[in-house]
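A single protein chain has been removed from this complex, and every other one stays in its place.
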């Protein structure tokens, strides 16, 4: 069983640019994270984009959908910015029924202190192996189905809608 | 749904004693870990012991069994040293059939750099919510049933036996 | 001998705001840094402002000057953003001749991974105790007099001018 790990960027992968004091993307932190995690699961990484999810547009979501459909694997983890993660989950959830897809991100970049990224990745890797087919978000230790999840921006956490 | 989080110690909770240069236990790191993880799952911590699992004896395992049976919750995570984790899983797995119990630990202490503890805890919190009743070990991103898991001490990782 | 530790903010003290994904100031990290450093030197902290030094204006520098003059201590460390650190050093260096003042900052915030802040603070605490009266900048392990130092913004490091 191979799990596909599709990277879109998001807070997980943000790093600090010491030359201008801004946050930016250089590359994905996922290989470093998997090494630190001592993860032995058979994962195949696909870096599709490195974007803040606030700047994701329709064509980005269509690209992600196309990628998910094209993979021969039926277990897919998508790392994604939190701001529009629920939107992408909904977009995929309505269209893909024959795969287990778990979207995951972080509130604090992996490369900063006290990041939640590694914990969240653990949740996602576990969930994708055992959840029934469908599209999910895992954040804050919880697993949400795509049609009942929202980001509470005031508290920076994910909740059910209903 | 409340998840019981039973702590027995192990590498996760080891800290460095700067006065004598040795590793020791002070208290459990789990509350700090759950805070860093931004975990919102309803968890109840029970610090049963703080032991290196090499020094666990039969009465320790009986205490853990007794605790697991006594909880009203049927979802239990046990943090445990890796050296005898498979032994405790087997001990519990033969006796408890009506609860989902996930044992988890770490190869590197949480308080040190590059620890796998937070990732492993994420795997466990996800697994305990969705796995069928039974006793499991989650390490290296994998989930093993109690009757098919061993620690490969040469590589410091967990494998199936068969 | 008491050393005055005047905080103005700068990268040292920046933290990540997980709610909006931006860098901000909450409070100074200096007490945490001194604790981690196991520093036993008699230091007295004065939080004068928490500013990105790009936004420092003339009145800010006048406030810092006034503070430096008002302290009874003749050894002063000033934590400061790097972008205009050389400007503040020049402003103070021309006016204060009877105290040892060391300006110091960081290229990476203390709360992020791989920060230079603690190293730089060590340089400053050592330098302020043993340098002759005058105003200095310490960055990159070097100690520069106020009248021969500039930030090389291309490489993110400090150099002599001449």
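Per-chain numbering from 1; labels A, B and C assigned in written order.
By our rule, contacts are C-beta pairs under 8 Å (C-beta built on N, C-alpha and C of every residue); 3 or more make two chains touch, one makes a residue touch a chain.
Values in this document were obtained by computation on a predicted structure and should not be read as measured data.
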item: Among shown chains, those touching the left-out chain; value: B, C
item: Interface residues of chain B (partner: the chain not displayed); value: 11, 14, 16, 18-19, 21, 23, 52, 107-109, 111-114, 153-154, 156
item: Missing-chain contacts mapped onto chain C; value: 33, 36-41, 107, 114-116, 118-127, 129-131, 138-143, 156-157
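One rule holds for everything that comes next: only the chains that are shown with their structure count from here on.
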item: Numbering shared by both copies at the chain B-chain A contact, with half separating same from different; value: same
item: Averaged-CA centre spacing for the pair chain C and chain B, given as whole angstrom; value: 45
item: Chain A-chain C separation of Cα centroids, rounded to whole Å; value: 39
item: Junction residues of chain A, two or more chains touched; value: 107, 114, 156
